[in-house]
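For reference, the structure discussed in these notes is given below.
All protein chains but one are shown in place.
Right, subunit A next:
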Amino acid sequence: MMAQPVITPATAPEAAPEIALSVRGLTIALPKSMERRYAVEDVSFDLHRGQILCVVGESGSGKSVTANTLLGLLPKVMKTTAGSITLEGREVIGMGAEELRDLRGRIVSMIFQDPLSALNPLMTVGAQVDEAMASHGMGTAETRRTRTLELLAEVGLPDPKLMYHQYPFRLSGGQRQRVMIAMALALEPTILIADEPTTALDVTTQAQILKLIRDIQRRKGMSVMFITHDFGVVAEIADSVVVMEKGHVVETGPADQVLRSPRHEYTQRLIAAVPHLRSEDRPAPAGSAEAPLLEVRNLVKTYASGSALLRTRRVVPAVQDVSFQLARGSTLGIVGESGSGKSSLGRLLVRLMDVDSGQILFDGKDIAALPEAEFRSFRPKIQMIFQDPFASLNPRMTIGGILTVGPMAHGMKAAEARAQARDLLKLVGLDTGAFGRYPHEFSGGQRQRIGIARALMFRPRLLVADEAVSALDVSIQAQILELLERIQRETGVSMVFITHDLRVASQICDEIAVMHKGRIVEHGPPSQIFQTPRSDYTRELVAAIPGEDFQRAAPAMALN
């Protein structure tokens, strides 16, 4: 069933679609020690000329492996065992290295998720774009230079002449991605493969890059294969969609059809899990009438680097004059883009960093200036959930050790700590057999549950969640949010939820504070932030959320 090309000419745009890229029955074997036998199995789809095809799937679905195979960039341990890939009428499987190299860049180009590691840090931007052309023997030094400047202008980089001589580290994430796109366009390929090109970017930058890719694709009539995990992005950009799960294609079709009436159960689940903007406010929690649990007044933190003596001192304000209150049992979302100071604020609240000035009143007592020894008695009451579930658990400790080490350091008896750890493992939805296991045996979502259990071991009053769900797949994300919500209902804990994703914040927060360059630019209930934003920056943020039109058009389905 899934081997059939489902896109019928009737639903495709007017001109008779010509196929730029065709994948048939592609099967790639994994080395023996891996948990499944095939990275992808019997994958078939077509990329029509002049269209954008989105390949959607969660991590481990085989979408990136598929893309790398198209360019012959498969890691050595993986072997293509069956199937064919036809690129502009030429068979790619079994093609020699020299022929493949000729194909890359000229016919197909690729842009990657992380533009910083994909760019050579020791070469200027101009030289890298130039090199892409020179390596295929195109033009003279003179014509290549002119062309490079044209390309830099085409991808919307300001002042191409100046940009030509810049090194990658000088540029912002969005600018780097624009340089990558310029490199990919250098040889005028007919097919562009984009592997999660906006995942590492802020939401406003993401919106700009998506628009750029769409514009260039239209202008040049290119065919684009766009790999993403985000259905919001799909809704923004796709003409047709391929949904992958665990190495299989489970659904293909025109974007509209897949988004509005997904047929496969996995697609339905994925779309339902996409956090959508919820602009109604949550009912006020029980403790909202009492004095606030946490009150922050005029908090300031600046980072200083370099030396005053050598006059290389640079001062970066991270948090500037931030004030807010948090009611008992409620959740405050701190939303902002990278560099807005939201993570610094979180670390100040749990005193992983020292405050420059200002007050943090926890239950009426100022904890901002307490020395570490005195603050130690507050630590059990204020706990944190970290962003990266792979880095936040000590790889050399068992789960039991990770959970019990904190309470035991604060004087809890070992037996009691172990019993509580087992209870909490159950509460966060893990088997108690996890107790003796090591972190590497768990998936990202499972590890994040362990991180949550660790924070709950003390029965804290305040939880600070720093991007607690951003490293997770959407379906896992939804589960973790649901878990946090349930924990709050059952324990009455107050939460500060730090995130870059407005959609996620709207799911779980009673109030939202938008941060920009270290300041809170707007603070209010979700209804205000999303429907009648008062500051320009908030308006910009809300407008940049990908795929909101499709969400608004089909809210009933998304909720189901």
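Here is the rule we go by: a residue touches a chain if its C-beta (ideal position, glycine included) is under 8 Å from a C-beta of that chain, and two chains touch if they have at least 3 such contacts; residues count from 1.
One rule holds for everything that comes next: contacts and distances are computed from a predicted model.
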item: Undisplayed chain, where the name is taken from the UniProt record, one of "ABC transporter domain-containing protein", "Peptide/nickel transport system permease protein", "Quinol:cytochrome c oxidoreductase membrane protein" or "Formate dehydrogenase subunit alpha"; value: "Peptide/nickel transport system permease protein"
item: Among A:Leu73, A:Leu162, A:Ala284 or A:Ala409, the residue in touch with the chain that has been omitted; value: A:Ala409
item: Of A:Glu18, A:Asp215 or A:Asp431, the residue in touch with the unshown chain; value: A:Asp431
item: Candidate in contact with the missing chain, chosen from A:Phe226, A:Phe386, A:Phe497 or A:Tyr537; value: A:Phe386
item: Interface residues of subunit A (partner: the chain not displayed); value: 31, 35, 75, 77-78, 350, 352, 376, 379-380, 383-384, 386-388, 391-397, 405-406, 409-410, 426, 428-431, 433-434, 437, 441, 446, 451, 454, 479, 482-483, 486
